[in-house]
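Below is a slice of the complex: some chains, not all, each in place.
Chain IDs A, B, C and D follow the sequence of writing; residue 1 opens each chain.
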């Protein structure tokens, strides 16, 4: 049995999981790990608020505990990285968050990254997380398109708003790389990048790319700290 | 009916709630708000890991929603401030966290604060939170005493370790004010302060003190953001 | 005799002291500390420059020394927090500054705070202070209304400019909470908040609210440091 | 022809290149990119000073320019990341540095990373780079073992010193993940990790792992900035 990377979409909307699954194509290859995308049935239709994000943690951790024997690594496919640090206590297998990996990957592609978020209320949540990561100096700005997760399915509106937001991040805030701030934006990456002419990071792709390396290297998080 | 501040101990150990309740004495006075301390029955016996902290958020938010009509403000009495930002979405009443308020109060009492934590594994969780708060420049260090929440009940061991840890924070890390990193340490505040001779902040007291002002001023968090 | 919090307006304009006194109403209640507001007779009519702020320190410290026996805590009611650290050497009673407390309180109400200042030349002074506090990461921006302290008495002009400045802080700089950068703006708090729809902190209220808790808890700054 | 990742050792010591090559084993697999390790013949025997690092940039950029048509990505295998930003101007193919990728990977494995350097004089160079990356808040400390690159070949001395340094980083500086600060330390990773019981990142492995993802995703650095 090959190694398997389990990508968990913590919202309950299968269409989002399917979009993620399609974005995985370039990362699947003969001899590489299997990449399986699953929907967290107990999740809300969309994770848009802090309560949404916090609420998915218990079922998400249950799912990880139950599937641990059959996975070599986990990716939490929501830009709030819900439960990332809980999950790392639940399993000794690598667990990666898409916000964390999307942002870290952006740091290798430009000097100041801009985040394209869904709603205005996502922004303070992201800012707290970016500060907790200690990479706030590299942030140009985090700006919302003003659309909920499910509204992202409307391709025309979404792309127009993303391009407009991306240009503001680049021209007014000095971003030279963009990070898509939601796992449901993958389908727009190429067109957005063509329009703004600076690199655009799709965060689930970034996280799974890092997970492939981690699976091969066998590096995990959990050893032990003195005093525990 | 007077204003009521509801102090929620998110672990299920009544003895901890009772210790918090006793620490409230100086903040209760004729004409002031009622301060009521309650135990979250669904919580674990102690909140010591990230999973513990994340796991209490759903029942904690339910409790806040259910009691909202009878409270003027809420204080979450666990040094991980679990669910603080979710709770602020659930209610328009002020919600304060003891880590947040304990640390902010310390900033008015010294230039570099030291945190006395329970276990080594609490430290990275605190560091992420202090970084998210944007006050890491003022942190001297966060050091564990190496005792779990429930072991804190052993007064002799606990006080000895806290004094030793406090002295290390002061002498080797330059702290000139200390914050107790757990809601179960209140009984040791005076003795610790006498031993280390720098101010010591008990965080539930700090948070309830700030809550009194907030209740009187009627300032809440939730208005609205453009684009929401 | 009840505890008394002495709020010192370091400028010599009684009308400003009176405005502060009126803003204290919600914080006065049976059983609570007395809140007495006084004018520093030796102060300048307004504190608008660094020299104004530095010049009031000697008489302010004299006043604190002379009234120490009759006060449980002091609040310095000028947004430059003049003499805050000198005053803490002069007395062992708690001394709080309104900039310090206004800003720390704002950190519990939003993620990025904006400051509404009086004059452009106040801004670098505030920026130095915010950096010294170590909370600059949380600052959205500090923008002046372009009016001197005494011009603030003109209600119509002032409110219009404050709303305009508050909106710029919110919309162009991402502020989700505002701090009034002068002790003479209290009368406009409610109207400003209604107009901008994000929380607005009046700093003297914030400081006196924190002082109430400090008086009850008996926490002071001055113990001793090894090597002094 | 499969994609090829060219790993360039910018010092001229073939034994170092060979050590790197051996460390690549887990990252080579059927269907994955070819990983080819080459020695920069014009480099010095070891890169230990800033002049060493700066001096290899011109020949390194020449090598990249000349081999560009035959490579899908480049990894610069020296912990000073010499010429990383020049190389990104020379080619539109992805170029990754091992310090950059080693450190970013460490951020997903612990909260505070420690760097094990070769010589004391490497430390300020690393500190400048870590600050330029904007991740200094996450650094526990960077400590030297006091051995030159070529002395690392002496396994017994090296491992003893690395373990001792790793323990100091963990116990005195609070590191919960380590990064090896030289491309010539790969052979000691497993033993060091076993001794210190916190994750240890070998930076060339970290960089090549990220390069695999980048090659598959086709993301490059160079589009264009307005005003260029």
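Observations on the model:
Just so it is clear, contacts are C-beta pairs under 8 Å (C-beta built on N, C-alpha and C of every residue); 3 or more make two chains touch, one makes a residue touch a chain.
Just so we're clear, the structure is a prediction, and the values are computed from it rather than from any experiment.
The complex in this file is a homo-oligomer whose displayed part has 4 chains and whose full count of copies is 6.
Going forward, only the chains that are shown with their structure count from here on.
Shared contacts of subunit A and subunit B, meaning chains that touch the two of them, come down to C, D.
Because subunit B and subunit D share one sequence, their contact can be compared position by position; here under half of the interface residue numbers appear on both sides. Centroid distances from subunit A, each centroid being the mean of CA atoms, peak for C. Separating the centre of subunit A from that of subunit C, both taken as means of CA atoms, is a distance of 42 Å. Per-chain CA centroids place subunit B at a distance of 26 Å from subunit C. Looking at subunit B, one finds that residues 128, 131, 133-134, 136, 225-226 touch two or more other chains. Interchain contacts give a graph that is no line, ring or star and is not complete, per the touch definition above. Contact residues on subunit C toward subunit B in their complex (touch as defined above): 26-27, 29-32, 96, 100-101, 104-105, 107-110, 133-138, 170-171, 176, 193, 197-199, 201, 205-206, 208-210, 212-214, 216-221, 223-226.
Listed in rising order, the residues of subunit B touching subunit D in the complex are 123-124, 127-128, 131, 136, 141. For subunit D in complex with subunit B, the touching residues are 110-112, 137, 174, 176.
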